[in-house]
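In this view, the complex is presented without one of its protein chains, the others remaining in place.
Moving on, here comes chain A:
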Amino acid sequence: MASAHSIPSIEERFEFTSEAKRNLLIGGGVGLALVALGAYLAATGGGHEAAARGAEQAAAAVGHAGAEHGAAGHGAAAAAEGGHHAKSWVARIWANLWVNGVYFTGMSVVGMFFISYNYLAQAGWSTVFKRIPEALPAFLPYMGVVMLLTFIFGGHDLFHWTHEGLYEVGGPEYDKIIAGKRGFLNTPFFIIRLVIYFAVWYWLWRVIRNLSLKEDEIGGTEFYEKSIRFGTAFLVVFGVTSSTSAWDFVMSIDTHWFSTMFGWYTLASWHVAGLAVITLTVVMLRERGYLRAVNSSHLRDLGKFIFAFSIFWTYVWFAQFLLIYYANLPEETIYFIERFRGHGGFYKAPFFITLFLNFFFPFLVLMTRDAKYTHSILKVACWSVIIGHYMDFYTNIMPGTVGAGAELGALEWGFFLIFLCAFAYSIASQLEKANLIPRNHPMLEESLHHDIA
């Protein structure tokens, strides 16, 4: 009533143009070429540097193993691996698939997370761009397949706990600590969990998506009420599975090490990256003439969301770091020592770049009010967060999988590009399937008049 905004039409269909499709395919092709180039370089011994780091690491690990009892198993294993040319370039490919699989799974599922908590809170403001978070989880089945296959074929290279020798009592590789975790960390149960996560997340999303599409045709509040119930069910499920999947996908790589903050930490990482994808999509759609009904107040709220949750991620990151730093227990600090000094110091740069891209940059750039609705600034901040959290998962996963054999070159960026283009393709084809604005949503009227002055 009060505001003088004129409300643009709510009838809009997104058209996934053949030009956009071509561009995304070219992007994926470039990614593929980069992967091929990177794999060729790695296979033909381009990794001299990495090999040197491997030898260095082997020496360092022996030192660690002697001095730090808790980490002995880890250090000794690393030393053994470091001896024969770190790990092969094949492991690097598995690790890359895993990093991107985990990261893009997270961003997809956060779309569902976003819709669910908005339903539960009966939030009105987000309705007008609801189709965008709603489009993200369509990518989940593909990621599920990628992760399942990567685990089945590359699991041995990625997860130390899959090595059978660790569980033979009295054997040369026997590891009492890991053997104690066998009830949870064993291949069949891991695969069951992985399938359950994807099946349940995807199923709940399908339910909500179908309700939303039917609501578009029929209208009324019945679909909305049902969506609240299913959204709440998803939040209950995700409350548990976000943590357990974080343990499975990321934390179990460093099998000896554990952190009670890790579930939160990964959720925070996924969440802010997902918000960045949502915001970036909204901004890009607006630039192409769609979503005129999204006003500066919506954009500002999205900007605030990214601003707040990049701080939240940093808070969780720091809470985890500070406790480990302060308590200074060898079996815990090994995690950070590996990233600071281990593997020839390779991970130090990604470690600090992560902090910069995910905290300092968005914090300073998104602080002022006008920045939060300026398209160009929002885009820069979103890209910073999206790349920053890729680096975040990179620093979490790589040291325990490829260790000193890691690089951040053509192979890594190629894989990232492929996944990114595939994700964008999936989002765009979902957006095409329905009216871009949920025209019969009961909260739509409120959302169209969203005004935070």
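Worth a mention:
Going forward, contacts are C-beta pairs under 8 Å (C-beta built on N, C-alpha and C of every residue); 3 or more make two chains touch, one makes a residue touch a chain; residues count from 1.
By our rule, contacts and distances are computed from a predicted model.
UniProt lists the omitted chain of the complex under the protein name "Quinol:cytochrome c oxidoreductase membrane protein" (options: "FAD:protein FMN transferase", "Heme exporter protein B", "ABC transporter permease" or "Quinol:cytochrome c oxidoreductase membrane protein"). Set against the missing chain, the residues A:Tyr325, A:Phe356 or A:Trp383 yield one that touches it, A:Tyr325. Check A:Thr17, A:Asn186, A:Thr260 or A:Thr368 against the missing chain and you find that the one touching it is A:Thr368. What chain A contributes to its contact with the hidden chain is residues 1-4, 318, 321-322, 325-326, 328, 367-369, 451, 453.
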